[in-house]
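The complex appears here minus one protein chain, its other protein chains still in place.
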Amino acid sequence: MASGFDSGLPSSRQIQNMIKEQKQVQVKLIGGEMLSGQLRWQDQFCIGLIDESNQSSIVWRHAIAYVKPIT
Amino acid sequence: MASGFDSGLPSSRQIQNMIKEQKQVQVKLIGGEMLSGQLRWQDQFCIGLIDESNQSSIVWRHAIAYVKPIT
Amino acid sequence: MASGFDSGLPSSRQIQNMIKEQKQVQVKLIGGEMLSGQLRWQDQFCIGLIDESNQSSIVWRHAIAYVKPIT
Amino acid sequence: MASGFDSGLPSSRQIQNMIKEQKQVQVKLIGGEMLSGQLRWQDQFCIGLIDESNQSSIVWRHAIAYVKPIT
Amino acid sequence: MASGFDSGLPSSRQIQNMIKEQKQVQVKLIGGEMLSGQLRWQDQFCIGLIDESNQSSIVWRHAIAYVKPIT
Partner (left out) sequence: MASGFDSGLPSSRQIQNMIKEQKQVQVKLIGGEMLSGQLRWQDQFCIGLIDESNQSSIVWRHAIAYVKPIT
């Protein structure tokens, strides 16, 4: 986990669990796009996502509306 | 409640009541989408929501336009 | 009024007047939706609104474009 | 002018001039709406606008894309 | 340049060069509108733009997606 990042927050802990458990998630962006894949890391500003074709992307937190595990 | 979070604010208190009373609420996102369900937790950046199919999601406060109890 | 909130600002004072005088107002959201009703409280992050069907909602300041009294 | 507001900035000074000179201006909002009228006051978060039908509104700075004097 | 403004940043320096060299630029707004003209000043929150019809506008940084010199 990165410095200047409050890992004690419920939101940070839940994201860290999704990373550890390699959960499939949906990431809904404020602009309307829905990303999906696995979360790989998080820091104060961004979250790392790997999609189904194993492509990584850096997603900015400020662009995220919600994250939802795919059950 | 999480650290660095002002639980004394009217908005925080009202959300905490909705959590305690397990109220059904509508959450209108800035992008236009309307979520609904029960609020489960809140922290400085996010609010936890459980929808009608018992699916949890982490909703970022910065993406929320308004929250409205369903009466 | 909530702590960490600058009630001395012209914008805070005008909103406080609208609350005291129970003015009917329009609240235009950044996403385009227009809410209307009476403002009931304000804090650092949110404003409380009661609409014509007496339904309350918590509106986030970051989602508001402008507030306009209905004359 | 309100406290916690840097009146020395070029942007603040230009807006203060528009207020003093009662200039007719266009205010383009991020959501796309174009407001027009005269600026009446400014503080750290908002700008006061009076439109052609003498209606006042509180416009949040975070919702403004640009302000343009009508020449 | 205004106080509370980090002129040492690469982005500030590049904008300052565009101002000095009176470059024709395109300014793409987050809402989708494309402005064009010359940058005249910058401060912590805004950038001054003069368009082809010599009209000045105050553009808020938070509304800008990108700035691109017209070559």
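A few comments on the model shown:
Labels for the chains are A, B, C, D and E, by order of writing; each one numbers its residues from 1.
Keep in mind that, in the parts below, contacts are C-beta pairs under 8 Å (C-beta built on N, C-alpha and C of every residue); 3 or more make two chains touch, one makes a residue touch a chain.
Note that the structure is predicted; figures quoted are calculated from it, not measured.
The chain not displayed touches subunit E at residues 6, 8-11, 14-15, 28, 30-32, 61-62, 64-69, 71. Take subunit A: the residues that touch the chain left off the picture are 2-4, 29-33, 35, 41-46, 48-49, 55-60, 62-63.
What we mean here is this: only the chains that are shown with their structure count from here on.
Rounded to whole angstrom units, the spacing between the C-alpha centres of subunit A and subunit C is 33. Chain centres here are Cα means. That of subunit B falls 38 Å from that of subunit E.
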